[in-house]
Every structure is written in structure tokens, then in C-alpha cells.
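A single protein chain has been omitted from the complex, and every remaining protein chain is retained in its original position.
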Amino acid sequence: MFAYIIRRLIATVPVMGVVALFVFSLLYIAPGDPAAVIAGDLATAEDIARIHAKLGLDESFLLRFGHWLWGVLHGDLGVSIFTNLPVAQLIGQRLEPTVALTLTTLAVTVAFAVPLGVIAAWKAGSWIDRLVMLVAVLGFSLPSFVLAYLLVLGFSVELPLLPVQGYVSIREGFAPFIAHLILPSIALGLIYGALIARITRASMLEVLSQDYIRTAEAKGLAQGEVLIRHALKNAAVPIATVIGIGVALLISGVIVTETVFAIPGIGRLTVDAILRRDYPIIQGVILLFSAAYVLVNLAVDISYTLLDPRVRY
Amino acid sequence: MAAVELAAPLPRRHWLTEAVRRHPTVILGLLILLAIGAVAVLAPWLGTSDPLAVSPIRRLRFPAAAYWFGTDAYGRDVYSRTLYGARVSLQVGLGVAALSTAFGLAIGLLTGFNRLADGVLMRVKDGLMSVPPVLLAIALMALTKASLGNVIIAITLSEVPRVARLVRGVVLGLREQPFVEAATAAGTGFLRTLRRHILPNTLAPVLVQATYICASAMITEAVLSFIGAGTPPQIPSWGNIMADGRSYFQLRPYLIIFPGVFLSLTVLAVNLVGDGLRDALDPRLARRL
Partner (left out) sequence: MGRISAGCWRWAAAAMLAAGLLAPAAHAQTSGKTIRFIPEADLRSLDPIWTTAYITRNHGYMVYDTLFALDEHFKPQPQMVDTWTVSDDKLIYSFTLRDKLKFHDGMPVRSADCIASLARWMKRDGFGQVVAEAVAEMKAVDDRRFSIILKKPFPLLLEALGKLSSNVPFIMPERIAGTDANTQITDPTGSGPFKFVKEEWVPGNKAVYVRNPDYVPRDEAPSWAAGAKIVKVDRVEWLYIPDPGTAVNALAAGEVDWWQQLPADLVPELQKNPDVTIAKVDPLGSIAVMRFNQLQPPFNNRKLRQALLYVIDQKEIMTTLAGDDQSNWRTCYSYYTCGTPMASEAGAGALSGPRDLAKAKALIKDSGYNGDRVVILTATDQPIVDRQAQVAAERLREVGLNVDLQAMDWGTLITRRTSKEPVDKNGWSIFFTWLVGPDMINPALNFPLRAAGEKSWFGWPTDDKIEALRTQWVEAPDLAAQQKIAAELQEEAFASVPYIPTGQFVIPTAFRKNLKGVIVAPVVFLWNVEKM
């Protein structure tokens, strides 16, 4: 197993290499001249040329890529064009809110979606099943920012129960931390939860039709035990897979949710950077997200060994 | 000997009612799609005014007889813009679905059959897939001018890797199948094998995937426009109308509600149809859902 992990980690290197190449190419083929931006709106053509040379923008593609990659491997993700601050520092400042939001959303959605999927499968064909599936399909179809605005309107404005915007670190108190994250988690998690509920239901249905379930029921085991101990455990592998894939959905959703709720996380940093064409930040963030995604998938694969004893690496 | 009494034959039902009875949600989805499609095609004749016509005198009016869905911050008629918006969303959805299917099929087949291509392209695919699709689309849009075509291309590029991987998986599985081996042993040409054995079997999952891509592309376009990295602002797309209406959400909620409802309904319909397709084409899955 340890060897498997090492092998997998090594295998991610070429993948990350491709990502790095792609991300760097973004800057290279992008229109607009970062030197012009840095020089400011009152600059002359000579100023721009001078900054061009200073930034090394005249060197060949491979040379620039090499420099950049070398820096990345040393933790230097470059410097933001607009604020002159190191990208690594900017990302570091914004990491906590995004991680908090993502984890909370993950926890809440899995906590709700998996049981709902189980119940729907158990009562397959009944009104509960149809209701859950209907809500799931609706959840899948509603754009997250529309949902976000509706939630704010309902729970922060009409009924002032929850804060409108912002993020409070857990160090400043657990209650405000959670209060600020409830609405964003719901807005972010609904699509994700819908997907998980559907797959849970599908997977459970497949398992529930198996002979060993009938045996367990015939033996007189309580429904709960049958469902959870026998069925869910065996249905868990596809569910875990979809949780892993869903992380990509979460990352995409984080961008919009952070904008609407003014949460100072990486999602908003990314959008601002992309719109302003602040390429060093864009590069750094995409690298980060990709690395996170790759690691999450690795974690999911490892979880297979926990969930399914037949899987051995 | 007594005559054998035959049971009365079952009443014959019309195939349409049968279909509705057995797959209510799919029919619903198709109906909604037809309606939206009709709206998109007939938009100029459905009692609309010019969706681009600016009229600051009438800005931010609530829905009334003269403007059924109200007016936006420039005095433009939201009803007209919403109807025309159907065109954009359908173009994006269908365009992305078609293009990503075509490219994905091509690449998937190529990597399924050719080891070398597989080795190289797989890495590229994995790399691209590890970037969340919306992020990829936004980043690609940042490189180019805002236009409908570029939006379609950007979203397509972010969806192609998934289709390619799906096709590749199917192809790899199929290559091992006895009937394919038999065909090759019998001397069937490569193209023929492709046409008669491989393609028909890839089509089912690819088609299902295509409908989901269509739905996802429509939402992605809305998200892109909402952030400001999507279709050019004067083009009436549902995402753009909502983006314009953001600031006024509490004053004039209809600016987000109308396009939001249309978008959600359309995406819902596509998802329902996709589910139906999956039930129809994959008997194994049909049993479960």
C-alpha cells in the first residue's frame, strides 16, 4: 500500500507537468502586455520597453518556462502584476476561508445527501423516492448564484437570521464562524448534494437487489442494520468516487459563491485575477487547484482499500 | 366438450399514452425542450420588441402590460431579451455538446487504438482534467475577445477531455471483446470494424454524456456571463441578463427570476431527457432508475 502511494505520487508528476506547461502557456499566448499594465496609464513607450526587458519578457519560451518552473519548485510563484505582492503570500492569505467553506460544504452535503439517497433507494418507487429524485434533479439544474441570492433574500434580509456576507475565522468564535458559512454551504452544496444523492441511490439499488441482502433480511436483521452495515458498505465505492469527482464541482462553485457572499477566499482571488489578466496569480491558482484535485483523487483511491477489502494495491 | 373461454384481450392503448405513462419525466423534459426551442426560433414574432433597444426613460419598470417581464437598467424589454436569450443558451448548449462529442469521439478512438497517441494524449488529458472546468473556461475566455463563438470554444475545450476518456474506456473494453477479435480474424478492415462494431457501442454512453454536457454548458455560460467573462454584454443571454440585474436584486427581483426560471427549466428538461436516454439505451442502468 505504501508502495502504491509512492507510485501514484510519482505518476502525478507528469500530469502536473502538463498542467504547469498549460498554465505557463496561458501567459505566453495571452494578448495584452503586462509591462504596459505595470507601467501605468501615464507611461510612455520607452517606459514600457524598459519594463519589458526587466521582466525578461523578451526571452524565449523555453527559457522563461524554465525560470518560472524553477521558481515554482522553490515555492516562488511569482509576483502579482497589479499589487506587487508575492503570489504565494496572496494565496496563503486567502486559503483559510476557501478551505473552511469547502470542508463545511462537504460535511453538510454528504451528511444530508447520502442518507437521502439511502432512503430513496430503500423506498424505491414510493413518493419519498420520487420526491428525493425530483429535488435532486432540481438541485442539479438551478444555477448556484440564483440559489445564493434567493437564500440571502430569504434568510438574511426578510428574516434576519443569518449574516449577509463575509467570513469570520473560527479563531474568533465557533458560532459566528458557522453562522457565516451556513448559507454559502447550502448554495454551494446543493448541486453537489444532488449528484451524490442520485449516485447513492443508484448504487444502493444495485446492491439491494443482490442475493446476500435478501439473505440478511431473511435472517431477521433489523432494517437499519441491513441498510447500513451490509448495503451501504458495499455501495460505498461509487459513492466515494463521485465525492472525489464532485470536488471539482465544488471548486468551480466556490468561485461564484465567494463572489456573492463576499468571502475572501481563493475563488474570488481567481476571478479578480482572471478579469484583470493578472497572470502570475492565475498561474499559481490553477496549479494549486490542480494539485488539490489530484491529491483528492489519490485520497479517494486510497479510501477504496478502506471501503472494499477486495481492493488491494 | 365445453368451449374454452378466452380472456378478453387487453385493451390496446395508444403508443403515446403508453409512453407518457411509463416515462412521464422524459416526456415532460421533451415537451419543455420543444417549447424552449420554439421560443428561440420564433422569438422575433412572439410579441417582442428589439432586445437591444435602449430607452433610459423606461428603465427599471416593474412588469406591466407594455413590458411583460419589466425593463432593465437601460430600459430594455426583459421579455424580449429573455426570449432571445433562449437562442444563445440553446446555441451554446447544443454547440458545445456537438463539438465536444465530435472531438471527444475522435480523440477517444485515436487513443483507444494507438498506443503512442494514448501515451501522450492521456497525460495531456489528465492534466487538463485536473483543472476544474469552469476555471478552465474562464481562463480561456481571458485570452480572447468576448464573443459567442469564443464562449462555445472555451467551454468545449473544457469538456472534451471527459468525453475522450469515456470513449477511450469503451473502446479499450470493446477491443477485448470476442466479436471484435472474430471480426479482425475474419479479415474485416479497420474502418469497417470501427463502423460496425465499435462505433455503435460507443454511441449510447456518448449520447447520454452529450445531454449532460449540454446542460452543464448552459450553466457554465451563465456563470461565465455572471462573472463578466462570458458573452458580450449587449447580447441577450440569460446569464447576461442576470449579471446586469445583480445590483438590483432586491429592488427588481424579476431581473434575476425570469431568466433564472427559464434557464433552470431548460437545464432541467435536458437533464430529464438525458436520464430518459440513459434508461432507454442502457438496460443495465434502466433496472435501477
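In this document, chain identifiers A and B correspond to the written order of the chains, with residue numbering beginning at 1 in each.
In this section, a residue touches a chain if its C-beta (ideal position, glycine included) is under 8 Å from a C-beta of that chain, and two chains touch if they have at least 3 such contacts.
Here the structure is a predicted model, which means the values were calculated and not measured.
Asker: What are the shown chains that the omitted chain is in contact with?
Answerer: A, B
Asker: With respect to the chain omitted from the figure, which of A:26, A:118, A:146 or A:216 is a touching residue?
Answerer: A:118
Asker: Pick out which of A:21, A:221, A:291 or A:307 touches the chain that's been left out of the picture.
Answerer: Checking the options A:21, A:221, A:291 or A:307, the one contacting the hidden chain is A:307.
Asker: Of the residues A:6, A:63, A:107 or A:299, which one touches the chain left out of the display?
Answerer: Per the contact definition at the top, the residue touching the missing chain is A:107.
Asker: Would you indicate which residue among A:53, A:85, A:99 or A:222 is in contact with the undisplayed chain?
Answerer: Residue touching the chain left out of view: A:85.
Asker: State which residues belonging to chain B touch the missing partner chain.
Answerer: Residues in contact with the chain left out: 52-54, 56-57, 59-60, 73-75, 145-146, 228, 232-234, 246-251.
Asker: Which residues does chain A use to touch the chain missing from this display?
Answerer: On the side of chain A, residues 31-33, 36-43, 47, 50, 80, 82-85, 90, 93-94, 107-108, 110-112, 114-115, 118, 149, 152, 156-157, 160-166, 173-176, 178-180, 182, 228, 232-233, 259-262, 264, 268-269, 272, 275-277, 306-307 touch the unshown chain.
Convention: only the chains that are shown with their structure count from here on.
Asker: Chain A to chain B: how many Å between their CA centres?
Answerer: Spacing between the chain centres: roughly 23 Å.
Asker: Would you mind writing out the residues of chain B in touch with chain A in their complex?
Answerer: Residues 123-124, 126-128, 130-135, 138-139, 141-144, 215, 219, 222-223, 226-229, 242, 249-250, 253, 256, 260, 263-265, 267-268, 271-272, 275, 285, 287-289 of chain B touch chain A in their complex.
Asker: In their shared complex, at which residues does chain A touch chain B?
Answerer: Contacts found on chain A: 14-19, 21-22, 26, 29-31, 137-138, 140-146, 149, 153, 157, 201-202, 205-206, 209, 248-249, 251-252, 255-256, 259, 270-271, 274-275, 277, 282, 285-286, 289-290, 293-294.
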